[in-house]
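All protein chains but one are shown at their positions in the complex.
Chain nomenclature is as follows: A and B, assigned in order of appearance, with residue numbering initiated at 1 for each chain independently.
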Amino acid sequence: MKEGRFQRTAVILITAALLLSLPALCGYYVVHNLIFAGINLIAVLGLGLLIGFSGQVSLGHAAFYGIGAYASALLTLRLGLSFWAAWPLAGIIAGIAGFLLAIPSLKVAALYLVMTTIGFSMIVWLIMLQWSGLTNGPNGIIGIPSPTIAGFALDSPAKYYYLVLVFSLAALWLMNRIVKSSIGLRLMAIFDQEEAAKSVGVNTIYFRVLAFVVSSIFAGVAGSLYAHYVTFIHPENFDIWISVIFLVTAVFGGQRSIPGITASSIILTFATEYFRVFGQYRMIGYGIFLAVCMIYFPEGISKLKLGPISRIFSKPGNNPSQ
Amino acid sequence: MESLIQTIIGGLSIGGIYGLVALGFTIVYRSLYVINFAQGDVFMVGSFLGWVGFSLTSRYPVPIFFGVLVAGGVIAFITTFLIYKKIHRADHLTFAIASIGVGIVMQNIVRMFSPDAKRYPDVFGDKVLSIGHVYISTQYIWILGITLALIVLLQLFFYKTKFGKAMRAVSENRDMASLLGINVPQTVYATFVISSVVGAVGGILIGPIYFFSFDMGFMTGLKAFSAAILGGIMSVPGTLIGGFILGVTENLGGVYVSSDYKDAIAFGLLIFMLMVKPTGLFGKKK
Partner (left out) sequence: MIRKKGLLIALVVILSLGMAGVTIAADPIKVGTLMALTGPGAAFGTNMLFGLQMAIDDINAGGGLLGRKIEIISIDDAAQPAQSVSAITRLIHQDKVDIIIGGWGSATVLANFKGAEKAGMPYIECGGSNPRVTRGNNNQWTFAALQNDEKQSKVISKLALEMGYKRFAILHDRNDFGVGGRDEFSKGLDEYGKLKPVVIESYQMGDKDFNAQLIKIRDAKPDALGLFGTLVEASAIAIQMKKLGMNLPIFSMAGIANVNYIRLGGEAVEGTILASHFNRHLSPETEAWAKRYEEKFKQSSVIADPTSAWMSYSAAANCFPRAVKMAGSMDKTKIRDALRQVKWREYGQDIDNYFDKEHAIVKETIIVQVKNGDFAFLKKMKPF
């Protein structure tokens, strides 16, 4: 027992040391991608909750990501708020939007939910594009300020990396707690056996809406982090393809598996960037990958043995991802 | 007044296209209860093949037309063999993602051959009839005609032919149908082949009006799906009428309300219908 704990602590410390020193070890470009991997991770964790735990498939996730990004950008630029006030507000605003989408989703059969979310996503995108007074329309928003800590601006990838690292770890921890909590258990109950759940008094409506709201808060916060890193956002950044990428990342990771989603976010973010050299063939490969993956690995990579990493995330005997 | 009529006519013609592509969704959904996200790209492939054919020669439009349909059917057959037949029984998310993948592959293969938009020669004639200030292009008439003819053909097929009835039986109860000796895998192939051919027809018809481009499938596919839901995804004539309604409503909204948010009409209608009556205006409850 003691040995097990020692091993675990050692792994955690080494991982921590590695994570903290990455910017020094790796080039600019790698760190740049790690930041995107972290941002995607936060968004996809939210989506994983929605798909994997409440069974509601959504291709509208980019809408909440975008709402978070725009909200954060506008709050800092137009109202002069600091990033530290803006990001939680962005999350809340995205959460409210999530609540709005949850309403039609309750009345819609599972298969059609995907289309509802697409429709919602397109409408949000259109608003971003047309409501120039608010969003600056097709010109996008330039000059989003970088976050500052005590006057020290996080305006380089190396510095921003630490910010995203903290947020990612917090998101992982938070999602882990949600999933293990009674909320998570109840959501799974609803997903797996809706009628049975209802019969034991689980308020399915409440939990389904909650899943939407929580997942969109995660997406909104991710969007805020995105906006303050790239400092320029445009409706194009939040179109349906982004939702598809989020969905694919979630499915590739195995929707219910937090370690799976983590690995998936990192792998896919880097793969998309590094395969860029192949041009069009990259996209063909991507499409083939999707189709083949669905045939042979519908559960994503969560079924692969992830060994010690997944052991960190689970206490023995109580791991829903297995 | 003339502007109103003009608007409606334009709406009917684009609506016919939506209806044709939507039929593809309907045929697949009715039989297999999955949504084929590649339907819009199938429509695009049909348009591309049509362009290839008509660029070689515009002198034999009819054989080329049927040639494209055959080619479309063959592609559907291959895709089914490689991918669809393995997952059509999986859960809807799995199929959805796989079909998204198929769509991406189709788009990018076509893009390799044609990154530019392409103009169709005016195979349906370039005459424009005018009644007062209302202008009707002969292409619109062809679209309407072929679409209606297809509906009749499809209804005949599903209700009067042995194979069509077999397909309907499979959709009602697969295991029973199999027990009755119906070749279920064959119907799976047939489902995808027919839905692709129908989509390809839409692609050829739209070519002369709106050009062909490798990315034309996405938006059209989405709106076609809205049309299918609107009219009733389980009903063939319903889907087509849904297409007309969507096309006309979109155009009217675009002219008289706001052209900025014209696209939102399609999506708003979709969400509304899904909430209120997901079986569509003409659908029967399942």
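The working rule: contacts are C-beta pairs under 8 Å (C-beta built on N, C-alpha and C of every residue); 3 or more make two chains touch, one makes a residue touch a chain.
No experiment lies behind these values; they were computed from the predicted model shown.
Trainee: Could you tell which one of A:Ile142, A:Val166 or A:Ile205 touches the chain left off the display?
Mentor: Answer from the full complex: A:Ile142 touches the omitted chain.
Trainee: Which candidate, A:Phe6, A:Tyr29 or A:Trp84, sits in contact with the chain we can't see?
Mentor: The missing chain is touched by A:Tyr29.
Trainee: By the contact definition given up top, give the residues of chain B that touch the hidden chain.
Mentor: Answer for chain B: residues 3, 6-7, 10-11, 14, 111-119, 128, 130, 133, 135, 137, 206, 209-211, 213, 215-216, 219-220, 251, 253-255, 259-260, 262-263 touch the chain left out.
Trainee: Can you name the residues of chain A that touch the chain not displayed here?
Mentor: So the residues of chain A touching the unseen chain are 27-29, 32-33, 36, 129-130, 137-140, 142, 155, 230-232, 234, 236-237, 273, 276-277, 279-280, 283.
The rule we apply is simple: only the chains that are shown with their structure count from here on.
Trainee: Roughly how many whole angstrom separate the Cα centroids of chain A and chain B?
Mentor: 34
Trainee: For chain B, which residues count as touching chain A in their complex?
Mentor: Answer in residue numbers: 33, 35, 83, 86-87, 90-109, 111-112, 218, 222, 225-226, 229, 260-261, 263-264, 267-268, 270-271, 274-276, 278.
Trainee: Could you list, by residue number, the parts of chain A that touch chain B in their complex?
Mentor: Touch residues, chain A against chain B: 51, 57, 104, 107-112, 114-116, 118-120, 122-123, 126, 130, 240, 244, 247-248, 251, 280-281, 283-284, 286-295, 298.
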